[in-house]
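The complex appears here minus one protein chain, its other protein chains still in place.
This part shows chain A:
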Amino acid sequence: MSQRQVLQVFEQYQKARTQFVQTVAELATRPQNIETLQNAGVMSLLRPLLLDIVPTIQQTAALALGRLANYNDDLAEAVVKGDILPQLVYSLAEQNRFYKKAAAFVLRAVAKHSPELAQAVVDCGALDALVICLEEFDPGVKESAAWALGYIARHGPELAQAVVDAGAVPLLVLCVQEPDLSLKRIAASALSDISKHSPELAQTVVDAGAIAHLAQMVLNPDAKLKRQVFSALAQISKHSVDLAEMVVEAEIFPAVLTCLKDPDEYVRKNCATLIREVAKHTPELSQLIVNAGGVAAIVDFVGDSRGNVRLPGVMMLGYVAAHSENLAMAVIVSRGVLTLDAVLQTESEDHIQAAAAWSLGQIGRHSPEHAKAVAQANVLPKLLRAYLRPDVSEDLQIKSKKALKHILQKCVHLEALEPLLQEAPANILKHVVAQFSKVLPHNPKSRRLFVTSGGLKKIQEIRAEPGSALAEYINTINNCYPEEIVKYYSPGYSDSLLERVEHYLPQT
């Protein structure tokens, strides 16, 4: 055959390969095709194409592999088992930037599913290659590499430590400073994934000078970037007091409070998470936030949001109130109790209700003033109901019981306690009656109110074992009243009177 005909064969083959790879890549974008592709054995076909001479075919093959691995973890496992990763890692060091982007995409798609797959990616020596990619000029390559590193570090502390040991953190901090917006986002999210596991990792991130740059981006108009920045700052500050203080020293308050009103709800959620993590460590930090008006902003945030988004806000109020009674009073004064009450009522998810119950308990447990403020918002019956409902989770039950106990032990506001006399089970009733027995001996007006509101009657109806604390309290209360009244209200009194009538012989 002539030379041209020979070359034509090769050209046809190349065209066929290109078309195959491009079509597969396109088909892999649609989820319904992927099953079919998998059954047709696309992995084994794509693998040799990764070593193709033509660069376009290599890149498209890598892109197709990435899309397939992205879809579910079986395919990702198939990628790992097919020994494709070492080849990718090797060529990551050498090829042009499009190939690097595609290869980093494959690594990221594999690593995102589970810790074992991420470990497999790390075992192939991908980390060093990815860190070298982070030093490239092209922002797209840096973005893919940072994304892959973030997904690897997400799964566990050992993997995050491996990422840090590869020297990724200073390069990620440099990436955060780049002008490219998507690169900033990805780098911030990678830093957040690294620092969330342990204080040492967070300290490494802080030592690379991340806080200053993250703090600068707090006022950026892009919503997705703000999500990641707040998430990163929150993960850093959650581990210890020093880290939280360093985050606060970057002067993010009160600019952060503005972001609590951002239109994007995840920005608001991450912002509230950051404030919560800062407030939970020491009273001084909480005081700082309160003085900056943070409690009002959080209360508004909790009032405006719905669902899981407001959970960090609710917890923040609880943490602030837990530190000291001064701060608890500050929360009360900022209308926190009303908002928490609304949360307790309207939310359907158990864990949010549990958080609200816990926060209310922390607010009300400091002194009678606080307990009065909480009780006046008509919270106690709701807490009781939450405790008694049969289908609630154990967490909610425990938290509402503890909250009730704490509040009741300090509550001397008797009008709020009376509804509880009816419905409460024995262990709660003990505390309610104890509070009555503390107040009634000293206050004649309340004694009168107690009788007229039917409280004395209910007390008589309670059956208590003699010698128990409850019986003692009941005795104390009964001793405050003259005997006839106690007898009048005791159950069965009318029966005994009728019996006396029966046995009475008229004196004629």
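The rule is short, and it goes like this: a residue touches a chain if its C-beta (ideal position, glycine included) is under 8 Å from a C-beta of that chain, and two chains touch if they have at least 3 such contacts; residues count from 1.
The rule we apply is simple: contacts and distances are computed from a predicted model.
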Listed names "Proteasome subunit beta", "Spermatogenesis associated 17", "Glutathione S-transferase" or "Growth hormone receptor", with the criterion being the UniProt name of the chain not displayed: "Spermatogenesis associated 17"
Touch with the omitted chain, as defined above, among A:N96, A:N308 or A:N326: A:N326
Residue touching the undisplayed chain, where the options are A:A102, A:L260 or A:L274: A:L260
Hidden partner interface residues of chain A, rising order: 254, 257-258, 260-263, 290-293, 295-297, 300, 326, 329-330, 333-334
